[in-house]
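Here the complex is missing a single protein chain, while all its other protein chains stay put.
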Amino acid sequence: MSSLSGQGAGKAYWRSLEDLAGSVELRALAEREFPEGVAEEPATSRRDFLKLMGASLALAGATACRRWPVERIVPFAHRPEGYVPGEPVQFATAMDLAGAATGLLVTSYDGRPIKIEGNPLHPSSLGGTDPLAQAALLELYDPDRSTAPLRIARGQQIASSFEDVERFSRELFRQLRERRGEGLRVLSEESSSPSLREMRSRLLRALPAARWHEWEPLTRDAAREGAALAFGRPYRSWLLLDRADVIVCLDADPLMTEPGAVRYARDFARARRAEGGRMNRLYAIEPALSITGASADHRLALSRAAVALVAGRIAAELFLRCGLPLPGGAEELRHALERFERHPFRPPLVTDIVRDLLAARGRAVVLAGPGQPPAVHALVHLLNAALGNAGRTVAYAPDPDPERESHAESISALARDAGAGRVEALLLLGGNPVFDAPADVDFAGALGRVPHTIHLSLYVNETSRACAWHVPRAHFLESWGDARGHDGTLSVVQPLIEPLYDGRSPIELLAHALDDGVTSGYDIVRRTIAPALGGGDFEKGWRRVLHDGLLEGSAWAAETPSPVRPTWAPALAALAEADPSAGPGRVELVFARDLSVYDGRFANNGWLQELPDPITRVTWDNPALVSPSTAAELGVGTGDLVRIRAAAREAEVAVFVLPGLPAGTMTVSPGYGRRAAGRVGDGVGFDVYPLRVGRALWRAEAEVVPTGRRWPIASVQDHHLIDVLGMKERGRRAVRLIREGTLADFLDHPGFAKQARGHEGELPQLYRPWSYEGHKWGMTVDLSACIGCGSCTIACQAENNIPIVGKREVARGREMHWIRVDRYFSGTADSPEVRFQPMTCHHCENAPCEQVCPVGATLHDHEGLNVMVYNRCIGTRYCSNNCPYKVRRFNWFDNHRGLGPVEKMVFNPEVSVRSRGVMEKCTFCTQRIEAARAEAKKQGRPLRDGDVEPACAQACPTEAIVFGDLNDPGSRVRRLQDHPRAYGVLEEIGTRPRLKYLARLRNPAGSESGRA
Amino acid sequence: MSAGASGRRLFGLLAEFRSPEELLQACRQIRDAGYRSWDAHTPFPVHGLEAAMGIRHTVLPWLVLCGGLAGALGGLLLQWWTNALDYPLIVSGKPLWSLPANIPVAFEMTILLSAVTAFFGMFALNRLPRFSHPAFRSARFRRATTDGFFVTIEADDPRFDVEGTEQLLRSLGASAVEWLEDEED
Partner (left out) sequence: MAEAVLDERALDNTSDDPRRRAPLVLGANDLVTITDKVCRVPEAPRMPRAWYVALCVSAAFTAVLAAMIGYLVFTGVGVWGLNRPVGWAFDITNFVFWVGIGHAGTLISAILFLFRQSWRTAINRSAEAMTIFAVVCAGLFPAIHVGRIWVIYWVFPYPNQMAVWPNFRSPLLWDVFAVGTYLVVSVLFWYMGMVPDLATLRDRATTRARHLVYGVLAMGWRGSARHWHRYEKAYLLLAALATPLVLSVHSVVSFDFAVSMLPGWHTTIFPPYFVAGAIFSGFGMVLTLLVPARELFGLKDVITLRHLDNMCKIVVATGSIVGYAYAVEFFVAWYGQNEYELFTFLNRALGPYGWCYWTMVSCNVVLPQLFWSGKLRRTPWVVFGLSLVVNVGMWFERFVIIVSSLHRDYLPSSWGFYKPTWVEILTLMGSFGLFFTLFLLFLRFLPMVAMAEVKAVMPRPAAEEPEHEVAARALAGRGGSGEPT
């Protein structure tokens, strides 16, 4: 036997921790007959609830949606206004999320939005999107959205009407006006909408005694305060990553979670392709394993508290050693930095970072994340200013709302006043504070003390249930509004459809409260934007804004503020006390933003719930992430339920062991464990908001106690894979699947990826290959650019009517996504490197799936697409068995049964909905190819490169996916497939894939050829 | 032709023998006596009986050969016409017509048609099924499928004459001889 065991080649890759630890209990696991958890069944699954659904919905909604909006909205494409039945039309709009908007183009089909894409003109998108924007469509058609106003008394929900609401609120506000608004409070989410700000100031002018509060659970106030400390007043800052050669992220995730992340990812990736031998270098020091950290050239896992040590140390090196000028009169700062220098903890990487920062003055940027204290942000601003990066790689503009108090203060003040009975009426514009307010703020209790409460919300959520009135909120795709991008670019949010449930937008609700004549969102937005459009023909300008989706040149004027005297030095000095290692039994609780449900508001969105987390590959859950060492210390493993105690409060969470996390920390993402999210989101995951208290909302000291119980975790990768044998083999294999090299390697031997392959050149063919005249479709994926965000997966799901199957089915390995992003780890458990590999149908020219189908249901067409004939398929699954890439998906059940009329509206009419017992898979978006072909024919021209863009390629923020005609020598895809970095996965088995990958490049310090 | 006891036409004579060996002997004699339309009945195939009775070889094998050839040809034609001619499709980048992939089906078709021919050919040549036969009227003849060995000589044989033939049979050592009456016509 021993002679049979192969010898590992090259770098040892592994897919998850079960692998790396070849430990005893692992072997025990390996011997266990079946993996844990698969058998258990969670309370509800998407499928179950689909069955419950039936046609229980107000058909009124379904019919209303076909009405054309009263206001004229302007198609994106340059064609005479009006609408051609059955012709998809694109409209520009924008999605505002917690104060930063992404410009979108929404495809509408007979007045029914069916697909969301990024707006190429919008600076925050450039055509890309993140998964949240893609999935907003499903939220629009969510049958669980509230459909009518409710009157709620003692937990009883009584159906009401807008007439009642208006009658009530008219009376209420009349009284309030008499008292100049005394006792009126408004609680709003963070929003970038100028109209909302306008309405706010009007309200406060009309009712001067009223108070406006703002609350965002995932608040970025630390950055705001940091800027205020550094520059004397709050500043907004945004990045110009395309100009940055060196990027140092201190607990920051600019590629995924910062406002403008989609744009940042694009800029970042452009500089990762080593064009002209240039490539940026990314350092990440972070407590969680973020998307940015996964793409970093150097990553250091440190507890959130200890990140400050690195920041301080870098600053100390630069200011004290390398003679970077300290701002005048900064003695305390000098002392503070000296304390960092004296700190026993010697963080690695600092020397490299300092050297690179100095070498790249004005071409580098240092970043701090929302989880870092204001002092660190202030220090970062100081560094960027001193290095001359400010204004070059990072831009500043005064915060549009300098007066507002911090979210934490605001919500606690509100609760305090309410508790003291000082609040007469409370108007909640969206949000869900009862669920997500800091645990030490008893918001529910406070609400109980407020006589009149009105909650505007998409869903009847936890907060609605505690209020007196609930008013359905209009989705952003069905209401007028406006918003600003991460750089301040102004967009108009135009509705794609009449409100399905006759909801109201916040500005409309405020307008009604104000009762000053202008009540429709349309008029309010036009009134707000009028000054910005300046003189000239308003209608003309207005139409241009609607058409483009943004107002040209409306970005904030960037300025370069000069740092003021660092009064914050003592606060910084205090951070030097941090101890990178937490005490035994206790852990540092790190709160991270969940990439699917955000703060919990998207918990009822099945697409997002089923989108695997890029790093853990877990769906339908928010397990607490711990490093292997910490897990061993706590005596827990993946799937074990633990009780977390922090600030005298408890939460029960399942553990997931993940490499690359600092010892002594536990990462949790709030937003799950909803109690009133809807049929999809209720009871999914664990509610960890109770563990967030006070001002420091992003970290907590906690102790962790195992409960001895277990929880099924549905991961789309790894969790079956529990034996040492398989782990070793995967390590040997993955090097050939994901080829990578350093920039230096590439410059020395551009073809390094090809040399890594078993044998050179084309394999001999038994038969003469088919020649594909005309078009010959192909695709490339640049692994150097891919950051693994998962936008492609959701975009594909939305475009191709891919069903949601639920946690139980995912646990059984039956998820339906046509394109998945495989994730591999390499290196050590403490500092692993992460690889992503988008995997979809390779449209092999010698497709193994085709010959084995007894009924010829899968075949090649004359352009080389591997097509699947759904209504010919009888479901033998032989094709899937014979597919080496395992990209085929089988409909084990009738996954679309029981969809209500509104839910069905989300379907793309160009793509057939597959029934039970049918195999399906990526089609290279053949419907888009046909549409483009028809369009070209109409215009009497041949198809041009770029005419056809599959959903995945379109959504990709980093342009990693390129599609086109391989017969067109000028096409991007042709050039990329001929690129020295290009290689095919499993080419050696003779499948002749049409999908090729570009080997991943990295630029670690030391390969100096990287920086010209 | 004289009439049988019940007045029906005489079909022939039925003679029983004690053992296969006696039967073989008798058959040789009857054959040499030049009888044409006569037969022997045994519970199991007795070796040498064909020779003893002078039965010619059956044509069945040739029929089966034709069946087999038809199967092979049909199988190949079916596959060629359906996959390569009538509805050509690009499958796994292979040519429309490549023999190796078509061998199994052609082979099975060959076997199928040969076997069917052999089965039905045999019964057809034996004029079976035939549910009524004069011999079935004889109680004794029932043992033909258990342990009886019989000879029947039919009345329409040119050499048949009631006394002479019965004499012959008795002389050949038949343990019993009886008249078989024909079906009513």
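All chains are identified by letter, namely A and B, in their written order; residue positions are counted from 1 within each chain.
Everything below uses one rule, namely that a contact is a pair of C-beta atoms (placed from the backbone, for glycine too) under 8 Å apart; a residue touches a chain by one contact, two chains touch by 3 or more.
Because the structure is predicted, anything quoted here is derived from the model rather than measured.
Among A:Leu737, A:Leu763 or A:Val911, only A:Leu737 touches the chain left out of the display. Within the full complex, the residue among A:Gln851, A:Asn908 or A:Asn1003 touching the omitted chain is A:Gln851. Contact with the undisplayed chain is limited, among A:Phe168, A:Phe345 or A:Trp892, to A:Trp892. Listed by residue number, the positions of chain A touching the unshown chain are 1, 3-6, 15, 30, 33-35, 38-39, 717, 720-723, 725-726, 729-730, 732-734, 737, 809, 812-814, 820, 822-824, 837, 839, 848, 850-856, 872, 874-878, 880-882, 884-886, 888-894, 916-917, 985-986, 989.
The missing chain lies against chain B, touching residues 18-21, 27, 39-51, 53, 55, 58, 60-61, 64, 78-79, 82-83, 86-87, 89, 91-92, 94, 101-102, 104-105, 107-109, 111-112, 114-116, 118-119, 121-123, 125-126, 128-133, 135-136, 141-147.
Everything that follows uses one rule, which is that only the chains that are shown with their structure count from here on.
The part of chain A that touches chain B in the complex is made up of residues 767-770, 845-848, 850-851, 856, 859-862, 992. Interface residues of chain B facing chain A in the complex, by the touch rule stated above, are 89-95, 98, 101.
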